[in-house]
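Supplied in structure tokens, the structure appears directly below.
The complex appears here without one of its protein chains, the remainder shown in place.
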Amino acid sequence: MNRLTYLAKRLALGVPVVLFGLTMSFLIMYRGPIDPVMTILGRDATASDIRQLRIALGYIRPNGTQVPIWEQYATVMYDLFTLQFGQSWIIQRGVPVTEVIGNRMPATLWLGWWSVVIALLFGIPIGLFAGLKANSWSDYLASGGGIIWRAMPNFWLAVMLAGSLSAGGALGWYRGLGSDYGLKTDVIGTPDEVGNLFTVVDLFQGVPVLELLFLPIPNVGNVLIAFKWILPAALVLGSASMGNEIRIGRTAVLESINSKYVETAKAKGLSSRRIIVKHVGRNAVVPLLPVIMGEFYLLIGGSVLVEKVFSINGLGNLFFRAVLGPDIPVVMGLVFIFVVIQVLMNILQDLLYTMVDPRITLEDAGR
Amino acid sequence: MEEPTSRFDEDSTLRSRLEADPEPALRWAAVMAALALVQIGSLLGGLLSILDAAVVGVTAIFDVLFGLVGLTGASAAVVDVQSALSGAVTTARDAAEGLPTLLSRETIPNQGHLASADGPWVDTFLGLEPALAWAVRVLLIVGYSLFTFYWLFRGWLVFRAHYRQADWTPTDDMIDRLRDHRWGQFGIFVLALFLIMALFGPALGPTTVSQNIVSPYSHEVTYFNADAGAVETVAAGDANFNSKSKGAGDQNVGPMTYDNFNRFHPFGTLPNGRDLFTFMMGGARITLIVAGLAIGLSALIAGGLAMVSAFYGGNIDLTLLTTADGIVSVPRLLLLIMISAIFANHWLAGVLDGGFLLALIFAFTGWPFLWRAVRGPALQVAQEEWVDAAESFGQPPRTIMRKHMFPYITGYLLVYASMSTGGIIVGLAALSFLGNGLGITPPTPAWGRAVSLGQSYVSGPSWHISFIPGAMIVVLVTGLNALGDGIRDAIDPESAGGDDDEAAAGGGA
């Protein structure tokens, strides 16, 4: 099976999964024991207002009859799959959901990107190092750290770190760091002050977000400010993954080092550097792949908590407020995006598997 | 694997074996009876609490079922039956808790007051200062419980050595390996400590949840008022009001200190002046109940479905795979937030202060992870010859699964269940941290809420409020992971770990 047919097949198989996730969310949001109309209008709404809104939200028809649930379902699903996300009900009433989400996307992308990068940059080397020095003191330190690091709840770590960063805290100096060079940021503040940092410092200068990830960045100073601002939150968000990477990386290296093929490589007279880089390295990546890809999963959930503690006005915060609202179109839009990302990530993971480990064929990878 | 061998008659009963050599059993039972007797009050109380929870759980299931098929009347009736039953159980429990209990706060009281500026202490155990009296009680309770746990395990050893039909089973080897596994034992120890907190919470705290947290204005505190120079009495609520930990110099009651009302606070106080240690003990109980219920249900669903998909395979397996992937595709915390926010005002959210609903949600969102982990072993065992053989004898699928497949996958189920429990505990704390109707309903203590309460004071002298609850979660989750590692190494000494499903087990929330 070549890669393209495989890709098509996996995408097709992904549709029921997305559908299932959305159906579940639909049932919860539309059939759960809440009445969004009353929440939106408040207690002293007039009967006609209520009627108006019910019609607008698609619960009843203009002639007053109930819209059957399956019809609501069909409409919602059709709209989502045709990427018509509708308008926000509560958070920014009447504003298109795409715009509500789009406004908050950059902060979360920025946060997620750094949390992944930082976890990878520290977690994997530490794990590999611990594996190479197995049963030494530095190994115990690293793997012990990994065990604790991955058991720490994100929200708690966030609270502790945010607290230490506040004025007078143990890490209070961080705020002033580099302020001589214009790197002034409060790190934590109200969402209005800091959350919209991106608009405040005009980081992107109108460059669309996605391009920004690949293009030379317009203003280095602003990027540094944005980095300084996001670093603590990204550290926290990546913490659990980093712990996992240390642990799994260590076992993977150990397993590889004790393998027969490393013995063979030694018998060939290869240098230990070459053995570690070439033979151990690539084999150790195989078990690490699911951990790395799993990061994205942890990231989406974790962003709700971390963004709340660090007052970052991103998608996690938005989701939380939308659910409490309830701002159902925003919730459904976000769930749609998250689920699709999740399914795509799974496919990407399987493709990567086949690339790193030739024994795994595309057919196996689907399992 | 070797065949279990027998050293007794094929058809001897346990009873006849006991009669043949009663001595070891009697010795063990005598100690056990003594252990039970000194704690008879709280023992009965505990059993009745469990009964109460079971009644609530069963009725809830009926209620949901009737609700689904539209029998609103029937479901209301069920709720009535439940409240009547629960009422009866509660009365019995109150009576049981009135029975004398050795290691209770009544026998070893720590709540007393100074008679004058420099002593002596009145109303405390042997006139010791409250901190010491409290410490004595805690040490005794922990010691007693650890010994009781050990003695229960001893009971199994006695049974194995003297009365069991088979003189060797594969489980023996697992247990023996676990006895050599320090890291796994650390896990067992941690779990035991937290179980003790959950079981003996009311007796462990320097004060009780109802006195100090739930209804502080219906209880009174007697203390020596240093300013007035006299012994006075205030409502516990007022005392709390003046014992707040809010970071500023005199508005802080740190760990291991007394407040101005002669009350000792091992973990300090909360920003609203309540005792953090008592709060944590209360939190331990609800946390373990929710986590236990949730993981039990998950494991049941996951184990059952894993056997079904391994036994039948094909389309059934594929359907389950899609279902599991579908549930997993919505990040767990988001699903949790959605469901608990929507059900916040539903009556189910009242059961166990919201804990029951949360347990259901955790079970529903958690089984796919477990299912994925045990599906492999289940598939493996389904291909074994003895399963084919059993099938050819005409054993029905249910019997085959129960007798041949289930024992094989239990070990794996235990490993992954123990590792995912950490995730549940962290998730539960996260929800309580978020508040807004999510998580455990206030004022019932919840660890996550304590973290949230202390959020603004982390950098000051009141750092303890957020720090201690989180640190306790870290210890418990680490312990559970260690236990999982231990069991894994005990079942399969060859495997050196490195399983990818662990990615989901960490503190990702």
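Here the chain labels run A and B in written order, and each chain numbers its own residues starting at 1.
Here is the rule we use: a residue touches a chain if its C-beta (ideal position, glycine included) is under 8 Å from a C-beta of that chain, and two chains touch if they have at least 3 such contacts.
One rule holds for everything that comes next: contacts and distances are computed from a predicted model.
> Consult the UniProt record of the chain that does not appear here and report its protein name from "AsnC family transcriptional regulator", "Cell division inhibitor", "Nickel import system ATP-binding protein NikD" or "Aminotransferase".
UniProt lists the chain left out of the view as "Nickel import system ATP-binding protein NikD".
> Quick check: which displayed chains does the absent chain contact?
Even though it is not drawn, that chain still touches A.
> Just one of A:150, A:279 or A:308 touches the chain that is missing; which is it?
With A:150, A:279 or A:308 as choices, the missing chain is touched by A:279.
> I'm checking contacts with the chain that's been left out. Which of A:42, A:68, A:94 or A:358 qualifies?
Of the candidates A:42, A:68, A:94 or A:358, A:358 is in touch with the missing chain.
> So which bits of chain A touch the chain we can't see?
Counting over the whole complex, chain A touches the hidden chain at residues 259-261, 263-272, 274, 278-279, 282-283, 286, 356-359.
Going forward, only the chains that are shown with their structure count from here on.
> Across the complex, what residues on chain A touch chain B?
Per the touch definition, chain A meets chain B at residues 16-21, 23-25, 28-29, 32-34, 147-148, 150-157, 159-160, 162-164, 166-170, 172, 239-241, 243-244, 247-248, 251-252, 254-255, 287, 290-291, 294, 297-298, 300-302, 304-305, 308-309, 319-320, 323-324, 326, 331, 335, 338-339, 342-343, 346.
> Considering only the defined contacts, which chain B positions touch chain A in the complex?
Where chain B meets chain A, its residues are 322-323, 325-335, 337-339, 341-343, 345-346, 422, 426, 429-430, 433-434, 436-437, 448, 451-452, 454-460, 463, 466-467, 469-470, 473-474, 477-478, 481, 496-498, 500, 502-504, 506-509.
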